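Excluded from the complex is one protein chain; the other protein chains are retained at their positions.
Here the chain labels run A and B in written order, and each chain numbers its own residues starting at 1.
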Amino acid sequence: MIRSLAGSGRRLVAMALMMALAGCAGRQSALSPAGEDASWLHDLWIVMLVGAVILWTALNGLFFFVTRVRPNDWPERHANRLIIGGGVIFPTVLVGTLLAYGLSMMPHMRADGDGLVVKVRAEEWWWRVEYWPAGATAPIVTANEIRLPTGQRTELLLDANKYIHSFWVPALGGKMDMFPGRETRMTLRPETPGVYRGQCAEFCGPSHALMAFEAVILTPGDFAAWLEAEAAPAAPPATPEAQRGQTLFRDEGCGACHAVRGTEFDGLVGPDLTHLASRQSLGAGIMEVTREDLTDWIAHTRDIKPEVAMPAYDWLEAAELADLAAYLEGLK
Amino acid sequence: MTDPKTQTGSRQDEFEFFEESNALWWITLAPTTWAVHFVLAYGGTAVWCAKFGETQGVTVARLSIAGLTVLALGFIGWLGWRSVRRWKPRQNDMEDLSHPEGRHEFLGHAAFLLCIISAIGVVYVAMPALFITTCR
Partner (left out) sequence: MIDRRPQGIYPPTEEMLAEPVPAEVQERQADSLTKVWKTKTGIRYLMSVNNSEIGKWYSLTCFGFMLLAGILALLVRVQLAYPDMQFLDADRFNQFFTMHGTAMMFLFAVPLFEAMAILLLPAFLGARDMPFPRLSSFGYWSFLIGGIFVMGSVLFDVAPNSGWFMYPPLATEAPGPGSDIWLLGLSFIEVASIAAAVELIVGVLKCRPPGMRINMMPLYAWYVLVVGGMILFAFPPLIAGDLLFELERALDWPFFDATRGGDPLLWQHLFWIFGHPEVYIVFLPSIAIAAMIVPTVAQRPIVGYSWIVLSAVGTGFLSFGLWVHHMFTTGLPNISLGFFSAASEAVVIPTGIQIFVFVATLMVGRVKISLPMLWIAGALAIFTAGGLTGVMIAIAPFDWQVHDTYFIVAHLHYTLFGGMVLPVFAGIYYFHPFFMKTYLSEKAGKWAFWLIFGGFNLTFLPMHLTGLKGMPRRVYTYPGDLGWNWLNLISTVGAFIIAVGFLIFLIDLLRPGKRKLDHRNPWRAGTLEWTDTLTGEDWGVRSIPYITSRYPLWDQPKLVERMDAGRYYLPDAPEGLRETMVTSVIDARPVQVQRVTGDAWVTLWAAVFTGAAFILPTFHMYKPAIVAGAFAIVSILYWLWTSTARKPEKEMKDVGLGLSLPTYASGASAVGWWAMWITMLGDSTAFASLIFGFFFYWTARPDFPPMGADHADGWLVALTTGAILLSWALTVGARELNRRGHVNPARLCLVAGPVLAGVAIWLLTLSVLGLSPSTHTYPATVCAIVIWVVAHAGLGILMQLYCLAGSLFGKLDPDHDADLWNVTLFWHFHVLTVLVATAVIGLAPRIL
């Protein structure tokens, strides 16, 4: 707490700035839709908000009026009309209409996909991602980041390793829970290219708060190019530093859990690291892929992310950590 | 229950007890109809979709719900009619229902109102079958 409060003055200024910049346009906001489903839901929200404000004001206004402004001399037949009209007829019609609106929207959000299938499995506490383009026989595997093309409906098949999680990118659409042993399905149709943020929405234990990912929306052309690059094996280490890092990676047994395609490292326990450095974030949406954050993460995994499976490599020297980070930074 | 009546009144007492317990159950009949309609619609569709949804779609379930809804509304309508007869709105205004002697009329009125709410509930619950055409 002390650490946090000490910087609070500085932070307040920074926050005010951030507020002004962000406004409603957060990266994780249902109020700045970047996909078809989210836009529909945004419209629905606006309609309901306006309706709710009017109804709330009318009802509480009426209450105020009959208790404070004209507290008596109303005949009883008005009261009965109020109960029948206000309590039965009006809400039945209004709510019925809203229900029809909502129901009519549901099939579209689970419509068929246009070909691309993305399978996401929630692990403790990160995301395993497989791309299955139409007709593919083997997936392209990555982790902790979802990239989707604009203008087409992508099908997402979701499940989980151990606990229940929930897949949610507010800017693209609603959420869907992920269960161990039960596949759930949703489809999304992004519209505006950009980088958005998704987060696990179902409470899943100690690091629930630290289970996020970036959703990168690309034009179909950019997406195809990226997918091709993603399918390629990892780049070999380019600098002496990075080569030392790769040796360390091998010696410390990192490859037992992590896969780097094109090398002998083929572990399946942790996230695939083949193109780690081309991702937007580290540790499932909580850090950046920089030298500093990489060394910090490797040395203090469990301080940063409670009860995560990866042990903290705190016995490594600073230089060794730098080498490892250099190797990982080269995995573009 | 005054003294001379006590002996002859016993059979009448029993009859009244029967009437009494029936009257209280009576007001729950309409919402129970709603509940049965709801459980059959939900349970039926859940089982149908789990067992036959992939091959046969949901049409059979939707048609069944339509039939079920007509049945439920018909039954609630009949209950409503019986409740109005018990209530006797032409002979009793609201004031009469608040007198001790008006308890049967009161139960009729309450049952009638519950019929209205239950009918609305049944119509609402049938609406998904109108809008949603797959098991997804």
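Here, a residue touches a chain if its C-beta (ideal position, glycine included) is under 8 Å from a C-beta of that chain, and two chains touch if they have at least 3 such contacts.
Remember, predicted model here, so these are calculated numbers, not experimental data.
Although one chain is not drawn, the whole complex shows that of A:V118, A:M176 or A:L282 it is A:M176 that touches it.
When the full complex is taken into account, the listed residue touching the unshown chain is A:L59, out of A:L59, A:A225, A:A238 or A:L268.
The residue touching the chain not shown here, chosen from A:L116, A:V129, A:L148 or A:C204, is A:C204.
Seen from chain A, the chain kept out of the figure touches residues 1, 3-4, 8, 11, 14-15, 18-19, 22-31, 38, 40-41, 44-45, 48, 52, 55-56, 59-60, 62-63, 66-68, 71-72, 74-76, 78-80, 82-83, 86-88, 91-92, 95-96, 98-99, 101-103, 105-107, 109-110, 158, 162-164, 166, 168, 170, 173-177, 179-182, 184-186, 197, 199-210, 286, 306. Residues touching the missing chain, restricted to chain B, are 1-3, 6, 10, 13, 16-17, 19-21, 23-24, 27-28, 31-32, 34-35, 38, 41-42, 45-47, 49-51, 53, 58, 61-62, 94, 97-98, 100, 102-103, 106-107, 109-110, 113-114, 117-118, 120-121, 124-129, 131-132, 134-136 (touch as defined at the top).
Definition applied: only the chains that are shown with their structure count from here on.
On chain A, the positions that touch chain B within their shared complex are 80, 88, 92, 96, 99-100, 103-104, 106-107, 110, 185. Interface residues of chain B, counted against chain A in their complex, comprise 94, 116, 120, 123-124, 127-128, 130-134, 136.
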